[in-house]
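All protein chains but one are shown in place.
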Amino acid sequence: MADTATANRSITTEFMKGIVRDNPVFVQVLGMCPTLAVTTSVANGIGMGLATTFVLLFSTVIASMLKNIVPNQVRIPVYAVVIATFVTIADLVLKAFFPPLSASLGPYVPLIVVNCIIMGRVEAFATRNSPGPSIIDALGMGAGFTVSLMVLGAVREILGNGALLGIQLFGEGFTPMLVMILPRERSSRSVFSWQSSTR
Amino acid sequence: MRKMIIVLTAVMVLSGLVLAATYTSLSPRIEANRVAALNASLASIFADQVADVADLEFEELDTDGPTVYRGSAGDGALLGYAVRVQTQGYGGTITMLAGVAPDLETILGIEVVEQIETPGLGGNITNESFKQQFEGLSTREPIEYVKNIEPSKADNEIQAISGATITTKAIVNGTNSTLDRAIEIIRRQVQ
Partner (left out) sequence: MTYLVTLISAIVVNNFVLTYFVGICPFIGVSKKIDSALSMGIAVTFVMTITAIVTWIINHYVLIAFGLPFLEYVSYIVVIASLVQFVEMFIKKTSPALYKTLGIFLPLITTNCAILFVALIQAMRNLGFIESVVQGFGAGVGFTLAIVIMAGIREQLEVADIPKPFRGAAITLITAGILALAFMGFSGLTSA
């Protein structure tokens, strides 16, 4: 009984550390690029956070399963290919099922490939532990990242748009601080076909 | 050494297969999304010409210049052409559609497809009041923008957005030059 209690507590601790103690954004200062670029609204933050968590989860599990097979010298390229594969899958799924979110997040989705958090967790945790704990670690870090993005997104959306999740909070008199939500580069391939946009 | 190459190659081949499979299964849906978005933008240009927007049909012309779409009603009647315009605005590239009537002399209107201009200033190019100014203008002379005075439709003028002259200029210049090229191409094709 005591063993299960200890095991359970340790799973919770492992998970929670990603949210508070070792929060990737606010403590480790990792994954800054998407954090600064896409948090113009809570919805964007959630979308990016979940997409990153998806990639983080599968990449760490596969890395953990491969850790004894992959020779040391090629581990970075191998894990990079694994990460890039899942990012591509996430990108395709977003384009297919959530086109407006995909257009909003734009080129920052492929940038998940080089998100320091993912390679960081793969190197620091997944390659030294078995798949089980790696899953918990990934979910914790992913949750922490998503929560951080949501918090930032909320602040920027409230101040920059007077809204939260698209719902207006203030009346007509509120002048939003536009500088908080200034738009960034968007992918210009969203509406016109790949071939025709070559002209 | 050999193990390194085997593992790396195996991973890359596996990755390629997984991605090819995912892409093949999802790309019809992605393409459908794209076509739907494109049709929605095209429809807004020709919306006034038909009773039911669902009747509209579009066909992309084969050109070696700007992208041109031919819009027709359900019964095949030609409604006009929509030309894709890309221009450098204040915040980035503006992508829009400019519609011309079948006689190639009257502008049907514009629709802004993508823009990252400043919200509240240049971003107002998506407002109906701004877009409507283009309806009925002529293609025989360049469109011009005026500030602080009433624009004269007879002189092919529109009112610039207050505080967003660069954005307005980009739209006007882009539309003028692209329409010129497109109309020439369409004329050659129709002959």
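A and B label the chains in the order they appear, each numbered from 1.
As a working rule, a contact is a pair of C-beta atoms (placed from the backbone, for glycine too) under 8 Å apart; a residue touches a chain by one contact, two chains touch by 3 or more.
Given the structure is predicted, the values throughout are model-derived calculations rather than measurements.
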Candidates B:A20, B:A40 or B:V190 - the one touching the absent chain: B:A20
Among A:I19, A:M48, A:A63 or A:A84, the residue in touch with the chain that has been omitted: A:A84
Absent-chain interface as seen on chain A, which is shown: 29-30, 32-33, 36-37, 76-77, 80-81, 83-85, 87-88, 91-92, 107, 110-111, 113-116, 119, 179, 182, 184-185, 187-189, 194, 197-198
Positions on chain B contacted by the hidden chain, ascending: 12, 15-16, 19-20, 22-23, 87-93, 166-167, 169-170, 173-174
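In this text, only the chains that are shown with their structure count from here on.
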Residue numbers on chain B that touch chain A, as the complex places them: 3-4, 7-8, 11-12, 15, 18-19, 22-23, 26-27, 29-30, 33-34, 37-38, 41, 60, 63-67, 84, 91-93, 95, 113-114, 116, 118-120
Of all residues in chain A, those that touch chain B in their complex: 69-71, 73-74, 77-78, 81-82, 84-85, 88-89, 92-93, 95-97, 99, 178, 181-186, 188, 190-193, 196-197, 199
